[in-house]
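Structure first, then comments.
What you see is the complex with one protein chain gone and the rest in place.
The block that comes next holds chain A.
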Amino acid sequence: MSELHPTAGQTVGPFFGFALPYDGAADLVPAGSPGARRLSGVVRDGAGDPVPDALLELTVTAVGGERLWGRAATDAEGRYAFTVPEPDGAFLGLTVFARGLLNRLFTRVYLPGAGDAFLAGLAEDRRPTLVARAVEEGYAFDVHLQGDDETVFLTYPRHLR
């Protein structure tokens, strides 16, 4: 069958806050449950300024194989936070939406010390943009939409421009 034309993406806009976030959406597992950690960070633009109207979605495979999903909006300082289980596998899947961003972006969050052939294949100076830092309560991972530390974003084989 011939491939249909995919519908174009559009920005999530500034006013998703009353529609998409919901209570508990950022907790993939209950806070305080065994093995639960915080994954938190800041979304920044090309000037290094925080992005207060971004929405992140996270996909994780937990130890044991259960696949979990969560959603978090950034606050006025561009900060987000998820509660995540102990993951199985090297990375977590992250989708980024924001006002000013005309289509969603996909990326991966690699855990400290984890790696795979994809990460190893990236230019050395860009690899750190996909690697979370270990912090006291869990992991820290900042998203840079642009700039010297621009996060590596992904495209998949059937994505057409």
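Operating definition for what follows: contacts are C-beta pairs under 8 Å (C-beta built on N, C-alpha and C of every residue); 3 or more make two chains touch, one makes a residue touch a chain; residues count from 1.
We take it that contacts and distances are computed from a predicted model.
I notice the complex is incomplete. Of the names "3-oxoadipate CoA-transferase subunit A", "Aminotransferase", "1,2-phenylacetyl-CoA epoxidase subunit B" or "Protocatechuate 3,4-dioxygenase subunit beta", which is the UniProt protein name for the chain that's not shown?
The chain we cannot see is, by its UniProt record, "Protocatechuate 3,4-dioxygenase subunit beta".
Would you indicate which residue among A:V29, A:V51, A:A81 or A:L111 is in contact with the undisplayed chain?
Once the missing chain is taken into account, the touching residue is A:V51.
Which parts of chain A are in contact with the chain that was left out?
1, 3-20, 45-47, 49, 51, 57, 59-61, 67, 69, 89, 92-93, 95, 97-106, 118, 122, 126, 145-146, 150-161
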